[in-house]
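Yeah, one chain of the complex is gone here, protein chain that is, but the others are all in their spots.
Chain lettering (A and B) follows the sequence in which the chains are written, and residue indices restart at 1 in each chain.
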Amino acid sequence: MHISVFDPASPQAANLLWLWKACMWVCVFIFAVVTASIAYMLVRYRQRDSNEPAQTGGNKKLEVAWTAIPIVLVTLLFVLSVVVARAVDRPVRREPDIVVTGHQWWWQVDYPAAGATTANEIHIPTGQDVLIAVESADVIHDFWVPRLGRKIDAIPGQRNFVWISAKQPGEYLGACAEFCGAQHAWMRFRVEAQNSAAYESWLAAQAGPAAEPSAVDATNGKQRFRQLTCANCHNINGVNPQKQYAPDLTHIAGRKMLAGELIQNTPENLRRWLREPNLIKPGSYMPNFHLDDKDLTDLTAYLAALK
Amino acid sequence: MSGAEFLRLAWDWRPSVIAGCCALLLGYAGAARFRFGARSCFWAAGVLAIFFVLASPLDALADHYLFSVHMAKHILFVLIVPALLLMGLPAPPVRRAVRMRAIARIERFLSQPVVAWAAGVGAMVVWHIPAVFNRALASEPLHIIEHLSLLVCGTIYWWPILSPLPEARMKPVPQGAAYLFTACLACTAIGIAVTFAPGLLYPAYAHPEDIYGISTLIRNGWGISPHMDQQIGGILMWAPACLVYLTGIMAMFARWYSEEVNAALEAP
Partner (left out) sequence: MSGIPTTPPVLESGAPVERSARLDWVSTVDHKRIGILYLLATLVFFCIGGIEALLIRVQLAWPGNTLLSPDMYDQVFTMHGTTMVFLVVVPLLLGLANYMTPLMIGASDMALPRLNAFSFWTFLFGGILLHFSFIAGHAPDAGWFSYTPLSGKGFSTRNGLDYWALALLGIGVGTIGTAINLIATIFNLRTEGLTIRRLPLFVWMVLVNSFLIIFALPALNASLVMLLVDRLLNAHFFTQIGGGSPVLWQHYFWAFGHPEVYIMVLPAFGIISEVIPVFSRKPIFGYPFVAASTVAIGLLSLGVWAHHMFVVGLGHAWEYAFGASSLLIAVPTGVKIFNWIATMWGGAIRLTTSMLFAIAFLFTFTIGGLTGVTFATVPIDWQVTDTYYVVAHMHYVLFGGTLFAVMAGLYYWFPKMSGRMLSESMGKLHFWLMFIGFHMTFFIQHILGLDGMPRRVYTYPALPGWTAMNMISTMGAFVIGISILVLLANIAASLRAGPHAGPNPWNAWTLEWATSSPPAEHNFETVPPVHGRRPLWDLAHGSDSARSEPVSRVDTMKLTIAVFVLSEAVFFAFLIAAYMYYYGATVTGPTARNSLDPGRTLIFTICLLASSGTMWLAERRLARARHKSFRLWLGATILLGAVFIFGQSLEYAELIAKSVTPARNLFAATFFTLTGFHGLHVLCGLIALASLLFLAFGRSFGQKQISGLGAISIYWHFVDAVWIVIFSLVYLKVWL
């Protein structure tokens, strides 16, 4: 799954690509002029004998020309940049649809209207502009989904906004683009665009409480989750409401990836993650609890059932 | 009112402005004894700029709706118009005027770089102190004084650089360049102060008296909030104004290098 800006999936990204191409044509024109002139000089004016060439020192008309033409070109680029900027960054006059908060090194995703919270996986409805508010809980991060739109910094104490949208249903990968510490590389996320019916039902499910475990080991897991102080950082709706210090786990089993897109969300990987988080993602704030096999089995069973 | 309607209807053909502009043009023609050259274009452009600033919808926007447009107006008055007028001024009538003792004495005092610098920069600083600016906005006579003083101080500021009399000009490098650069720094300081100001410094623009009925257009159609307006104003005082100074500095270097006999150019 590529994430090239050359394959825009939203009007915003398409606008940006258009401007990039326009600018590139201007640059290619200048580059061609420069390279062709250098090549011409090198072929035509090599030293052939010991005579000194004519000692010309300047030409005012040429100077005016190569000052004025670039001024015209950069003015053109400036005008284009204002036009595209206004199209991409439309004014914000309503509450955001989604609030995304950067943490070292994961993304908290809140849907304020529905009261739903998830992490590292943003669901949006297709065909409409979605307004995202971007915040940070610690250091500066940067929210970027190349195929859907521009990037924007997540700055502590400041709320920034970005518009994204997707024409087609599908998955679009994103990443933190501002260096934010040891695991900046694995602060990736994905945007899942769904048609509005699928989106609405996903959102309704997401806002609901966590599934009650039915199997024995899963029920044990729920208990261990409380006892082992997992709940001090992780929130599970209906178990132990908690400020978001770490990814919300209410519906973790519904997510595709774990640990900021580092590993796939399978029961085996989940178990491995619980056993040795710092081998998988060195520097991560998830501590190694040195769980025994039974705890690992129970917790994995519990979490894997939280659809 | 839509934007197009506003641009069509908000012209203000005040007799005083038209008469003043005509007087400037006629006075010039008389002083130049009806001999026009390339310089005259600068003068005409300067007068046209004055007319445009005072009669076009720009004026309505500046006085009632947008601080940023008001700043554009001030920059035109203090930097652009005086420079154009001075560049348009032919030397002979000025020389005749300076032969008069009293005028010569005033000229000598005002053309000292320190005085001229203080006049130009001082006008920019004083008129943008919020208390002063807000009062000028509320009172028409004070507002007229404000604009006149900006024009006059702008002219004094440019005199040591653009005077038609070569002997009144300062050495282009490093004096002239430094003169312009320090003014640019001062402008930057004011611009940054306004741009970074946390609150609204000029409250009159927060809730404008909506004479033309374009408030909603400005706030929603153009998307300019009062705070953004203030930021644009601050940045206008800073970036474009500095660009004018920078152009001046480049002109100083051009003047300086053209003074010198360029041996390399003349060699065979």
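Assume a contact is a pair of C-beta atoms (placed from the backbone, for glycine too) under 8 Å apart; a residue touches a chain by one contact, two chains touch by 3 or more.
These figures come from a predicted structure and were not determined experimentally.
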For the full complex, contacts between the hidden chain and the displayed ones involve A, B
Of A:27, A:113 or A:204, the residue that touches the missing chain is A:27
The missing chain sits against subunit B at residues 173, 177, 181, 184, 188, 192-193, 195-199, 228, 231-232, 235, 238-239, 242-243, 246, 249-250, 253-254, 256-258, 260-264, 266-267
Across the whole complex, the chain not displayed is touched by subunit A residues 1-6, 13, 15-16, 19-20, 23-24, 26-27, 30-31, 34-35, 37-38, 41-42, 45-48, 51-59, 62-63, 66-67, 70-71, 74, 77-78, 80-82, 84-86, 88-89, 104, 138-140, 142, 144, 146, 150-153, 155-158, 160-161, 173, 175-185, 188, 261, 282-283
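One rule holds in what follows: only the chains that are shown with their structure count from here on.
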Note: subunit B sits from subunit A at a C-alpha centroid distance in Å of 46
